[in-house]
Structures are given as C-alpha cells and as structure tokens.
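What follows is a short report on a single structure.
== chain A ==
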Amino acid sequence: MSDEPRDATPAAASESGADVSDGFAARLSRFRERESSTVLITIVGVLVFPFIFNNLLNGYTQLATLMLIWGIFAVGFDILLGYTGLLSFGHAVFWGGAAYAAGIFSASVSSQPLLVLLAGTVFAVLLAWVVGFLSLRRGGIYFAILTLTFGQMAFYLAASPLAFLTNGENGFTSVTIAPLLGVIDLHGGVPFPLSIAVDNMLYVFVAVVTVLSVAMANRILHSPYGIVFRAIRENERRAEFVGLHVWRYKLMAFIISAAFAGIAGSLFAIEGNYVPLGSLYWTESGAIVIMTVLGGVGSLFGPLFGAGLYLYIENIVSGFETLGSFWHLILGIVFVVAVVVFPDGIWGGIEYLRDKVTGGDES
Partner candidate 1 sequence: MTLLDVEAIDGYYGESHIIQDLSLSVDDGEITALLGRNGAGKTSTLRCISGATPPDVRSGRIRFDGVDITDEPPEDIAVRGISLVPEERRVFSDLTVAENLHLADTVRNKANTLGRDLDFRDDGMSTSDIYEYFPRLDERRTQKAGTLSGGEQQMLAIARALHQSTDLLMLDEPYEGLAPQIIEAVENAIRRISEAGTTILLVEQNAVAAMKIADRCYVLDRGQVVFEGPAEELQADQETRDKYLGV
Partner candidate 2 sequence: SGDGGDGGGGGGDGGDGGDSDSYPALGNFPVEGDTVTFGFNVPQSGPYSSEGQDELRAYQLAKKHLNNGGGWIEDFEDLSGDGVLGYTVDSVNGDTATDADTARQSAQRMINRDDAVMVSGGSSSAVAIAVQGLCQQENVMFMACLTHSNDTTGKDCVRYGFREMFNAYMTGQALAPVLEEEYGSDNTFYQLYADYSWGQTVQESMNQFLSDVGWEELNSVPTPLGTSDFSSYLSEAANSGADVLLLDHYGLDGANSVSQAVNAGLDEDMEIVVPLYNRPMAQAAGGSIEGVFGTIAWDSQIDNDASNSFTTAFEDEYDRVPSGPAQLAYAQTLQYAAAAERAGTFYPPEVIRELEDYEYDNVGLGQETMRACDHQAQRSIPVARGLPESEQSDGNFIDLVQVTSRDDVGYACDSGPAAECELGEYGDE
C-alpha cells in the first residue's frame, strides 16, 4: 500500500538476467497492492465465475449465488479470525440471527430487499455489540466457548421458547421479498448485455453486494484498523501498552465481522425465502471456521475460495451418482488433506504457485 518506490527489484532483475518476467512480477505486485485493483479483480471475478462454474464445473447459478453469500460471511469472519486472531465459535448467531431478523422484517414491516438487508445487518450488529461485550473478557479457547455458548442459547431459544416468532423447527417460511427498488424482480431474468455473463437477477444483486463487501473489507484492512487488528493478534499486551484501547478494538473487530455475517445472513434469507432453524446451530459456526481456514486465514480472497470449495462438495459432489452419499466422508478427507498439504490454506497454496511461476516477488 505504500507509494514509495521499491528499490530492490532492479538489482535482482539484472542479476538473474530475467528482466522481462521480473519486471512483470514487480508490475503485477504493484497492481495488486492498489486498492482499486482489488475491487476490479473482484468485479471481474464475480462476472466470469458463473460462466466457468456452470459450464466447466457442473454448477448452477443459485449455488454460485450461495457461494458468494457464504463468501461474504467468510471474508468478514477472517477479519476477526485471521487479522485479529480471535476464534469465535458462535458466529452462527449473527448469520442465523440476521436471517431471522431479515425474514421477520420482510414478513411484517417491509419486503423491500434493501431494507430487509439493512434490517438483518443492523440486528446482527446490535447483537454482536452485546455478545461481544460479554464474551471478550478472555481470549483463546475461553472466548471460543463463550461465543459458542451464546450461539447455542440462541439456537435453543429459537427452537422452542421463541417459536412463535421463528416458527421453530420448521424454519421461518413466511419471508416475502418485493422487487428491488420496486421494479427489478430478483427472481427474474437479466437484461441483455449482462445476460451474456449471468442469467439471474438475484445473482447480480448478490454479486454487487459481494463486490461492495470485499471493497469494504479491503478498506477496513487498509485503514488504521487493519494494522491495529494485526498488532492485537501478535502481541495484545504490547498493543495495550502503546496506548491503544485493545478491548474496544477487539469489540470493533467482532462487530465488523458480525456486520458481514449479518449482510450474508440477510442475503441468505432473501435468496431462499426461508430461514432454517439450523442456521443458528453450532455446526454453522463450525462451517464458517472451516471455510475460512480451508481458504487461508489472513488473506482477503482466501476465505472466498474456502467457502466455494466447501459448498461445492456439499452441493455438487453430494449429487454424484455413486460417490454422492459419501460426500460427508469426502469433505472430511478434504479437510485433512488440505490442512496437511496447504498449511496456509488454499490461498496460501495459490500464492505459493504464483510465486513459483512469477519467480517470487516477496519484499
């Protein structure tokens, strides 16, 4: 992110005699560091993704949509896990909580998608403020279990005592979504120029939110917050002793990640017109941890890949004729193999390969 010129590269280039590729690598690395390029990459990514996914990977647009939704969740979660170093095992409460809030809002207040999205996100943020306030007294496994505890409490509350609101075990079935801005039917088709790339308005809507979310995450990580979060992860006590109110920054990290979970959870309700009770269960919290770690913690794009792979196995592999019923087993094997072969997650693996190809450009 620094604008200062780098001085190491030319020397290295003339030494290795590979001017062209090293020059390219340097340019590439500068490009990557500019904020606008991150956004650009994301836009291109969400545009070409459904095409590749549907045609080459046996996918379908609704799953691509769902992948982006989980991807948003994972990107936000990584701000907490990867950058701040806090492992929450209760983030389902924000995902599911936002989904319920959005669903209930849509059924009883307004079914405007943007308002529904806002309602779910605000709910997640408020909830995170409370849960974070209570949970952030201790780090490590204690924090993980405390958040898990709040998550499970929410699950059991929604299952029975609050069933009059949530419709309990059957899930919330009365989500209603009006056309976006009164005109665009989210479940309808796409007008011409866009229809080359995607075929579904809901995908376009989610993709736009995804791009905005990635841009937002990127900006947060490039604001002072990003560096403070990393400082807290590496040496919390020292951060306190340079005069930072560590606890409040941690709370902010928690709330920010919950806001992403809230955006994603609301989209999930909008996408499915339905909120399953299982969206609050601890396995959902586990899934987001796994997606993030699988993709590679501490990177912006890694979690997106993790979410994609997880959902791919869950939804595509599970439909295979013979292997299908073993998809859980395959998922388990993927976890084990990935964590052994790619200690830094899929993204770490990709970066490694890229460095190999471009000849390495680390500073």
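Here is how the candidates were picked: all candidates are chains of the complex that A comes from, given by their letters.
We adopt the following convention: a residue touches a chain if its C-beta (ideal position, glycine included) is under 8 Å from a C-beta of that chain, and two chains touch if they have at least 3 such contacts; residues count from 1.
All of these numbers come straight from a predicted model, not from anything done at the bench.
Visitor: Once the contact definition is applied, which of 1 or 2 turns out to touch chain A in the complex?
Guide: So the chain touching chain A in this assembly is 2.
Visitor: Which of the residues in chain A come into contact with candidate 2 in the complex?
Guide: 54, 58-63, 66, 156, 159-160, 163, 167-171, 173, 185, 187-189, 195, 199-200, 272-274, 276-279, 314-316, 318-319, 321, 324-325, 327-328
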